Every structure is written in structure tokens, then in C-alpha cells.
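Everything on this sheet refers to the single structure shown next.
One chain of protein is taken out of this complex; the other chains stay put.
Each chain carries a letter (A, B and C) given by its place in the written order, and its residues are counted from 1.
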Amino acid sequence: MELYPITPNHYLALSAVLFTIGIAGVLTRKNVFMTLMSLELMLNAVNLSFITFAKVNSDLTGHVFVLFVVSIAAAEACVGLAIVIALFRLKETVNLDMFKSLKN
Amino acid sequence: MLEAMVFYILAAASVIFGLLLITRVNPISSAMTLIGVFGALAGLYAMLNASFVSIIQILVYAGGIMVLVIFVIMLLNLHKDDLQPMRAQPFWVILALVALFGTILGPILFCVLPNKDWTWGSLTPDFGTLMMVGEKIFSDFLFPFEILSLILLTAVIGALVMAKRKL
Amino acid sequence: MRVVDRAEPKGAQKFYLVAVVRGLIVTMGHVMKNVLNPKRMPVVFYPEQKKDLPPATRGRHRLMKREDGAPRCTACMLCATACPAECIHIKAEESPDPNIEKLPERFEIDMLRCVFCGFCVDACPLDAIRMDVPDVTIAGYTRESMVYTKEFLMNHNNEDVVADYNPPRPVILTHGPHARP
Partner (left out) sequence: MDNQVFTLINIAVMTVVMWITPLQFVPFMIWLERKGSAIIQDRIGPNRAEIFGFRFFGMVHNFSDVVKLLNKENITPTHANRFFYTMAPFWSMTVSLLPLLIIPLAAPIDIFGHTVRFQAADFSVGILYILSITSMGVFAVILAGWASNNKFSLMGGIRSSAQMISYELSMGLAIVALLMVYQDAQVSSMVETQGRWLTVFGHELPLPNWGIFLQPVAFVLFLVASFAETNRNPFDLAEGESELVAGYHIEYSSVKFALFFMAEYSNMVVASFVIATLFLGGYQVPYFSTDVLAAHPQEVLIAVCILGFIKSVLLGYLIGLKARQQETVFKKGVAKWEPFLFSGLFYGLSILCLAGLIYAFNGSFAPWFGPVLTTLLQMGCLLAKVLFFCWLFVWVRWTLPRFRYDQLMNLGWKMLLPLGLVNLLVTGVWLLISK
């Protein structure tokens, strides 16, 4: 892969790197917020490849999908944070390892 | 040349901010670095002729979702125990990262991409503007769009039900 | 605990707009009045113009004098005792006049502590201390300069400082030639 000119491959590689970072964040952090934010990062990495392919195929469907993904991410953050608040009220912590009991 | 420079700067910024995101101890610092990632990605979207999406990226992601996340982080009174950097031992972390690299990143970087010969498509000047994307959404994707609005409504109601102490 | 129900706005009031516009008209009226007629603004350009203080202003202290210029004070310590802020410090000495027992050698008022309650004036049996100097900007650069000495407090002729200021004086309890002038 040459450094110049910038081809779709560059964008796809960046997308892959960001996705990997997101997965690493989800796997290695205990904090619920960290997990949520790493999820957002993964979604964004996917969005980047969507936009890249939209330009490659000169088709706007990719853009529409990115907009849908953004909306879904908003809904996900909304519900996810509500769950975190409810859990925090129950357990007084945001440590993921503490949320393991099915009762109480 | 200018395009390459801007791309590498934005790409480096997004990767560095992403790495900072998963290594910061304090969730607020992480949230701010995530905003940095979003900003860099918005710049990349703009370079890919997706002006509307790049604005939406900043408007909804950085301006909406992240404010919500920060708001909730501040709302909860986090203890010292909640602010721990890593889940596992460093050895396992490194092993997990190596495994990830081997399974996802490595194949893409060294097998798929060099063999694929993508080229940019030919674009009209108003590709990716508000007008064009709007037309696309309201013609081909009208039904998914309506479903999406229902999903958002459900999410709002669900969040209210879960987070409110007394309804 | 008593819970008071607030009157919540109803109907069109909830939009606040009408009330807001009415308030804006009121303030704009003030602006127009003051721009078109600045001379009628009820203001005083303070250091250049000064308002007359009301006749019963309780201002800074002063020590009254006898006809020969000696302080009227006899260092009886009643004012220092009455002072709630403990800002009056008196050191007495023998008076050369055989009819008077004592004189203040030092009479100091710490203006940083004084609360301007006027108890010292009420306590004085000789009308030796008054608080009628219309000096309302008392300031100094050091703490020491804010301790007013006997000489400073007596630096005046026995004139009435504020015109028409004539509150009822305490009843004179002394006798003989030292009765109130």
C-alpha cells in the first residue's frame, strides 16, 4: 500500500484499526461507561467504511445507512445510560464485574 | 499532496485519541478523547464528500450523545474503586490485543486490502449534500426511516421507565 | 414545615410572552425618559455633588471642650464601659484644676472596631462625646491610622457641626462653675 495517493484502502485500514481499538476497549475495561464509549468507537469505524464504499460506488445508500446507525447509536446510548443509572441505584457501582447476579 | 497530508493528520489524530480513550482512567477524560475521535472522523467524512454526514456526526454524536454520556457520568457519584484502568493483568491484555490483531486487523491490512484494487467512483458535485441524502432517504428508505422513528420513541420511553425512580 | 402552593400560570399566561412584552415596554419607557431628559435623572454625581445629610445623622465622634480648651471629659470610663465593641481606650491622669478630679491623658477610639451604636454618647454624663460630625467616608491606609487620638477628636471649635442639629442633651449632673456652657 503506497502512502500516496490516498486510495480507499487507506480509509479501510484506518477503519479496521479503529474497530480493533474499540474491541480492545470493550474487552479490557471494567467501567460501564468505557464499554459504552468503546462501542461507539466501533460503530464509528464501521461508519467510516460505509462512507468510503459510498464514495467508491458513488452511491448514497452508504450515507443513509450511516445516518441510521447514528440514530440507532443515539437510542442505544439513551437506553444504555438509563440502564446504567438503574444499576447504579441498585449496586452503587459501575463496575461491570459486580453486575453478575440474576436476583436482587 | 494536500489531501494526503490532511488524511494522515486526521487518521493519526483519530488513532491516538482512540488509544487514549481506552487507556484513560477517568471516564470524563475518555469522553473528551472520544469527542476528539468524532471530530477527526467528521473531517475524514468531509474529505469523502459526505458533508451532511460529517455535520450530523458532530451535531448528534459529539453534541448530543456525548453530552448525555458526560451528564450521566457527572450525575453518578463514582467511587475510587470504579476508576480502575484495566480489567485484567497486563500480560493478558497484551495477549488479547495480539490475538485481536491476528484475527481482525492483520488479515485486513495484509491480505484483503493489497489485493483489492478499489478506485474512487465518479461523483456529481452535489454528492452527499443535504438535498441528495434527503431525497434518498425519503424515496428508497422511507419505510426504514419511519421504523427508525418508532425505535427512537421506544428508546425514549424505555429510558424514562428505567431511569425514573417513580413514574 | 409548611408547604405553600405556588400559583402556577394558566392558559395563555403559560407562554409568558405577553407579560414579557409588557415588562419590556416598562423598561423601554425608563430608557426613553432618561435619554430624552437626563437632567431629571434622580442621581447625584457623588464626589462632586453631595446630598445634605439629614439633621439627626449619627456621624463620627468628637470630644467637646471646655471654654479654656481642656477636654470636657473627666475620664469616668462610662463610655468605655458602655461600648459593646470595646473600641474606646482611656488612660486617666490627675487634673490640674482642683474642681475636677481627672482628665484623660489618652482618649483613643478604634474606628475599625466601632459599630456606631451611639451608646457612648448616651452614657456620657457630661455631654463630652458627641457623634455628629457628618463625616461618612471614614477610611485609612493602615490600621494605626484608623485609631483616632484625643487630639484628632478634639480638633474643632465647639460649634454645632450640623445645622439645626439639636437633639436633647443629657441632664447635667455636675455642679458649680463646670456646669454646661
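Convention: contacts are C-beta pairs under 8 Å (C-beta built on N, C-alpha and C of every residue); 3 or more make two chains touch, one makes a residue touch a chain.
What you are looking at is a predicted structure, and each value in this text was computed from that prediction instead of being measured.
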Partner chains on view for the chain not depicted: B, C
Touching residue (missing chain; options B:Val6, B:Leu19, B:Leu68 or B:Leu152): B:Leu68
Which of C:Pro38, C:Pro54, C:Gly69 or C:Pro98 contacts the chain that the document leaves out: C:Pro38
For chain B, the residues touching the chain missing from this view: 26, 28-29, 32, 35, 51-52, 55-56, 58-59, 62-64, 66-68, 70-71, 74-75, 126, 129-131
Hidden partner interface residues of chain C, rising order: 14-17, 20, 23-24, 26-28, 30-31, 34-39, 41-43, 45, 48-49
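Rule of thumb we're sticking to: only the chains that are shown with their structure count from here on.
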Gap in Å, rounded to a whole number, between the CA centres of chain B and chain A: 6
For chain B paired with chain C, centre-to-centre distance based on mean C-alpha positions, whole Å: 69
Chain centre separation in whole Å, for chain C relative to chain A (CA means): 71
Interface hub residues of chain A, defined as touching at least two other chains: none
Complex contact set, residues of chain B against chain A: 1, 3-4, 7, 11, 14-15, 18-19, 21-22, 27, 30-31, 34, 37-38, 41, 44-45, 48-50, 52-53, 56-57, 60-61, 64-65, 68-69, 72-73, 75-76, 78-79, 81-84, 86-88, 93, 96-97, 100-101, 104-105, 108-109, 113-114, 116, 118-124, 127-128, 132-133, 136-137, 140-141, 144, 148, 151-152, 154-156, 158-160, 162-163, 165
Chain A to chain B touching residues, read off their complex: 1, 3-14, 16-25, 27-31, 33-34, 36-38, 40-41, 44, 47-48, 51-52, 54-61, 63-64, 66-68, 70-79, 81-86, 88-89, 92-97
